[in-house]
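Moving on to subunit A:
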Amino acid sequence: MNEKVVLDRDDVRRTLVRIAHEIVENNRDAQALAIVGIHTRGAVLANRLHALVTELADTEVPLGDLDISFYRDDLGERPTAPVVHASHLDFDPDDRTVVLVDDVLFTGRTVRAAIDALFDYGRPARVQLAVLADRGHRELPIRPDYVGKNLPTARGERVFVRLEEIDGVDEVAIADAAEPVVAGKGRDER
Partner candidate 1 sequence: MRRIASLDWRGTGSAPERPVIVRGARALDPRAGIDARHDIVVRDGEIAELAAPGSAELEGAEVIEAEGLVAVPAFFDPHVHLRVPGREDKEDIETGTRAAAAGGYCGIIAMANTDPPVDTPGAIDSLRERARVDASVPVGFVATVTRGMRGEELTDMTELAAAGAVGFSDDGLPIRSARVMRRALQYQALAGLQIALHEEDPELSGGGVMHEGEVSAAVGMAGIPSVSETAMILRDAALAGYESARIHVQHLSAAESVEAVARAKEDGVQITCEATPHHLTLTDEAVRSLDARYKMNPPLRTEADRQALIEGLRSGVIDCIATDHAPHTRQEKEVPFEQAAMGVTGLETAFAVLYTDLVLPGVLPLELIVERLGSGAAAFGFEPASLKPGSEANVTLLDLERTWEAGAGGWESRSGNSFAAGRELTGQVLATIAGGEVAYRQRSFAMGVAQ
Partner candidate 2 sequence: MRHLLSIADLDRDEIGRIMELADSFAEVGRRDIKKVPTLRGRTVVSLFYESSTRTSSSFELAVKRLSADLVSVKAAGSSVDKGESLRDTIATLSAYEPEAIIIRSPHAGAAQLVAQWTDAAVVNAGDGKHEHPSQALLDVYTLRERLGELDGKKIWIVGDVLHSRVARSAAQAFTKMGAEVTLCGPPPLIPRGAAEALGCAVTHDLSELGEADVVYALRMQRERMAESFVPSLREYVANYQIDERRLGARQLLMHPGPVNRGVELSAEIMDHPNSLITQQVRNGLFVRMAILYELLAGGERPRGAREQGAAEVSVSQPIGEPA
């Protein structure tokens, strides 16, 4: 496998700090903010961003996470039912600015599902999107508000986001198109 690391540990850290600043700058009313991560790695990133934003804004910002399995548009087309993680949204999203957080933005379908899931909890005033990497190839009219790094890729290439909490290391890497992906193994890109 031919892999090239495009973001290393320091890059990831700096990027998250920058995104945190941008979020706080764009949202004067920090009281109305909320951060919600999309499982699995989006939730981990949301956790880190939450710590950074809370410190910068000097106010407690609610944190949640969403599992979008029940909202996917491809159910019944995968060989096995997708594994479901729990969702945790203990605050009321009504009238808040909710920042959705994910690791990689690709076709936009996951974010679409996350918005649907979020709206089953309530009615946010605004929804913004923060992603660590945007690899292009959108299939839906979805655009990020905060981007860590733009990564132009070929469609068949694969993007791996690895995070210390899950993978033991912080990095973003791009690899060549491989043999047909085995469902469930190496959940690398979304």
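Some notes on this structure:
One rule holds in what follows: a residue touches a chain if its C-beta (ideal position, glycine included) is under 8 Å from a C-beta of that chain, and two chains touch if they have at least 3 such contacts; residues count from 1.
Selection criteria: all candidates are chains of the complex that A comes from, given by their letters.
Only a predicted model underlies this, so the values are computations on that prediction, with no experimental measurement involved.
Of the candidates listed (1 or 2), only one touches subunit A in this complex, namely 2. Residues 38, 42, 67, 69-82, 84-88, 102-111, 113, 116, 120-122, 131, 137, 139, 155-156, 180-181, 183, 187, 189-190 of subunit A are the ones that touch candidate 2 when the two sit in their complex.
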